[in-house]
Each structure stands twice: as structure tokens, then as C-alpha cells.
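Here the complex is missing a single protein chain, while all its other protein chains stay put.
What follows is subunit A.
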Amino acid sequence: MDQGSHQQPALRVYLRVWIWLFVLSVLSYLVDLSGLEGLPKWGLITLFMLLKAGLIVAFFMHMAWERLSIVYTVLVPPAVLLFLAALMALEADYTLTSRLGIFTN
């Protein structure tokens, strides 16, 4: 994009991002309507979600024009949340196995 410029991003940049956000929202809604199941459904939902998040952060929140020092400060720490989510998924799976094995039947 217009990196290095001291201007505000052009109006059409915002309008284009806006339209893409609408399109991606419609697409993720269509995934729900289409009755897809399993991996294709989750994969598409996650893909559209990440694309929307990326557009909002990069253009509406101006990250595409910021210096790396703030970009890394904001974007690197949330990466550890993926680690938390992975640990908790393992833990939850163990809880489910225990419940099924010990408390039901």
C-alpha cells in the first residue's frame, strides 16, 4: 500500500476493505446455511474469520502503516494464546474422557 507516505489512506482503500468485510461475512454465513460439516466447515469459518480480522487490524486500525516496533508489540503476545488454547484443549479432552469413563454408563 502507500507505505512511507505521510498522507491518510485514500478513501477507496477504506471502501474496498469495507466491501470485502461484507463479502466475507456473507460467505461465512453461507457456510452455515450450506450444511457443510466437519473439517470443511470449521476450516472455512476459521479462514474467513482470520481474513476479516486481518483486514480490520491492517487497514481500519492502520497497522499496515505503523512501524514494526508497535506491530510486534501488539501482535506477538497474542500468539501465546494459541499455546494456552492448545493446552486447554488437551486438558478438556482428558476431562471428557474421564467423565465418559467414570461418571456415565
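Everything that follows uses one rule, which is that a contact is a pair of C-beta atoms (placed from the backbone, for glycine too) under 8 Å apart; a residue touches a chain by one contact, two chains touch by 3 or more; residues count from 1.
Operating definition for what follows: contacts and distances are computed from a predicted model.
J.: According to its UniProt entry, is the unseen chain "ABC transporter ATP-binding protein", "Multiple sugar transport system permease protein", "Cytochrome bo(3) ubiquinol oxidase subunit 3" or "NADH-quinone oxidoreductase subunit N"?
T.: "Cytochrome bo(3) ubiquinol oxidase subunit 3"
J.: Against the chain that's been left off, what residues of subunit A make contact? List them.
T.: Listed in rising order, the touching residues are 3-9, 11, 14-15, 17-18, 21-22, 25, 28-29, 31-33, 42, 45-46, 48-49, 52-53, 56-57, 59-62, 65-70, 72-74, 77-78, 81, 84-85, 88-89, 91-93, 95-96, 99-100, 103-104.
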